[in-house]
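Yeah, one chain of the complex is gone here, protein chain that is, but the others are all in their spots.
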């Protein structure tokens, strides 16, 4: 960390600052008398910029190493491989996670699982606990939903990806799920992150719709630091002034996260755009930008979906999407799973 | 709600849509053959725009009444009064809630409570469970922190405002707090909102840093709908492209929420700006814009604060602030409490 | 347009509104007594929402056709083909526009033109008038720059794309350029748009970094309406809270504009990301999302560039980029030009 002093810092202020740095056990070097720089050597993740910024005479603070230690990629490091049963999420694969926004009934989830598995999809998504903006909206089937999606997935040898919205639900969800999803509104629900870090199942962590990439990786750091190294990141659109799409897919986040971190990064074009007609081009773009997989809302009758209907695609559209991705993938060094 | 049909909707699509509206028990009126409008009369909070948007042939949907029923203000309605012990949060008052970001020690919180109470402040804030962006940052004293702030407040006849970050903590926090705070990162933690709605203490709900005003009032609706009518709203800055301040204080939200809702609205200039030097002018602006109170971070030694140091003000600055507000308040029909 | 009336509109207000609509020559229909809807049939581009919103008793106004008449795509319409000499910008092509941020010297632009033309690039970009945030930054070689880029382009049979920053410069630029570029900061410089519409060269219009897609298409409408039908749109990133990249590339804008408009849409990954290492993945993503071409900053010695160095790539990186795009293009129905 580099601490920049104010031009008009007084000698007593500077002396007091140096004293305080010693008090807190900080290793540092002051550069000359006239130089407005102090270099801090202490292990940075443990020091906050705020501590320095609140000292009298300090003008600015520049981090020179990232604030996340476990999530970051060291120069020579390989990308992490997340193993879900017999399926590996790794650089040479492009993994499809598909299914309805919410589990609505046995018939619904069974039908969707059957069709998707026939198309070769190995991961079935579907929410049982739904975070909804309005208290009057459908809130999910809760435990019954978990039971139904597990049953459907088992019948077709699929893996279950489903969302936990509270740390209290984690033991229950872990019983049914193969991958625990943490949604955009919970990316900074730190209790939930800690709990997800203490259980053993892989965690799919969606980016907060207002989170910077640094904050996103710090959220992953919570899970990693609590003991769970199996984190899958997912870009799902950020909130901007543009309302023609539900969110703005930050496609640059994909290659940037590849540089900064060793964790796999997925894309969710359904929530990013909120529009059926954009799912195909955005899915292709995600593959082309280097993503490791997709999270897609598929519904057998999108116009009857209890939630997220406008952004769900039907089987036919999903099949076309798969076909297109299968053509492109080899040129990008990927196999569609 | 007004449903706008696509110009090129086919007759079968229109017939199918009408059928579906009947099926779901919707009251509606179709306007003429050529008119691309269907008017929906059903109780709107129970219908989502998404349902209509996902139907084939539908182009757009316009809500004509707000999606929140309990939080909204009817034309003739008075503003709500929230009673906290002997103190009323109501239009003729301007209520100061002050204290440190986090409870750090008995000495710290006792000293702050003593000084603030001498200045006439009746509400003491201080976090025991801290939501922190980094897992390496100070996470709060937890139950010990609750005990200490309660003790300090009792000694000086103050009310305690403290944050709950998980529904699991609510029973514990309710034991110690007079007002339960829900922070910006939890504004859409719906489990927490529901739990806060089921207990009896007033709830101070901070606006999500990326929440629209509609979403903010829908979050309040979760608490109200669960049975707790004592909700205090708090504008604390939204996230924008501007990084010269920590967030962008949306001062317009104050008078706008006064129009839309009967709930009181506070302002938190500390988190909004992240800069000590802006607290005074922003506090005056909040009062001038019609807010019902302030939430301010005050620390006896801001440069030693374990969190939020750069935006905390010391006693002297807080005293000057109070003095200025007391001059202005009568001209705005308010008494400082 | 659909005008929604306030619930509590008075009978005189409603009568007055109806009178005013007649006065301004508006065709409309009032739906029943209790219905809060008036349908406006007048040619919408000529009526503004503001007119209706400022009438007493009006709550909201919903446009049901887009506000741009010439830029929009009618259902059966083909995409526009923009002919630049012997080269057609059209759906089956993916056109590369490459070159330095600014023309710096004869040697520089000649060398870059030579290498790019050998690689098959037909469009040479380079600024002579540079819009710079700071008055102390390099402002461009002005007319001398235009002369140099024209000379270099002619020598290698390339087309010149260069920016106009003021309507006063248009006659001069038109003399030297094949395509007139309008930059992001001038997307709503309406004098410039009108002037660009009155000359005959194709116009490459970059999206304002804070412009909605509607505003972008309305800016194109200014050029079209002034008589120039040859408009090429270019998405170049929008400004959001995320600062890890210079801007946020709105990749969804590409397929969305394809739906809404018949105009070609390019992508500028250099300005969108501001980072050399992201140019390759974002270029692939643009192609995969359906864009019609790219605008890329290439410099023979990026570390010596007088502007935009961090986002410029060198010849080797550009060559690799071209190679990758040439592999992918056929699968997307495109030929690289």
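All chains are identified by letter, namely A, B and C, in their written order; residue positions are counted from 1 within each chain.
Throughout what follows, contacts are C-beta pairs under 8 Å (C-beta built on N, C-alpha and C of every residue); 3 or more make two chains touch, one makes a residue touch a chain.
Predicted, not measured: the structure shown is a model, and the values here were computed from it.
Of the candidate positions B:54, B:195, B:273 or B:312, contact with the hidden chain is made by B:273. Here the missing chain is touched by one residue of C:114, C:199 or C:225, and it is C:225. Annotation: of B:107, B:175 or B:327, B:327 touches the absent chain (contact as defined above). Only one of B:115, B:210, B:261 or B:312 touches the chain withheld from this view, namely B:210. Although one chain is hidden here, its contacts on chain C can still be listed: residues 20, 45-46, 48, 50-51, 53-56, 67-68, 131-137, 165-168, 185-186, 188-192, 194, 208-210, 215, 218, 221-222, 225-226, 239, 302-303, 305, 307-310, 312. In the full complex, chain B makes contact with the omitted chain through residues 210, 212-214, 238, 240-245, 248-256, 259, 272-273, 275, 277-278, 280-282, 284-290, 327-328, 331-332.
One chain of the complex is left out; on chain A, the residues touching it are 2, 4, 7-8, 31, 35-37, 39, 59-60, 62, 64-65, 75, 239-241, 243.
Note that in this section only the chains that are shown with their structure count from here on.
Comparing the centres of all chains, each the average of its CA atoms, the largest separation from chain C belongs to B. Interface note: chain B and chain C, two copies of one sequence, contact each other through mostly matching residue numbers (shared numbers exceed half of all numbers used). For the pair chain A and chain B, the distance between mean C-alpha positions equals 26 Å.
For the pair chain A and chain C, the distance between C-alpha centroids works out to 32 Å. Once the centre of each chain is set as its mean CA position, chain B and chain C turn out to be 39 Å apart. The set of chain C residues touching two or more other chains comprises 240-241, 243.
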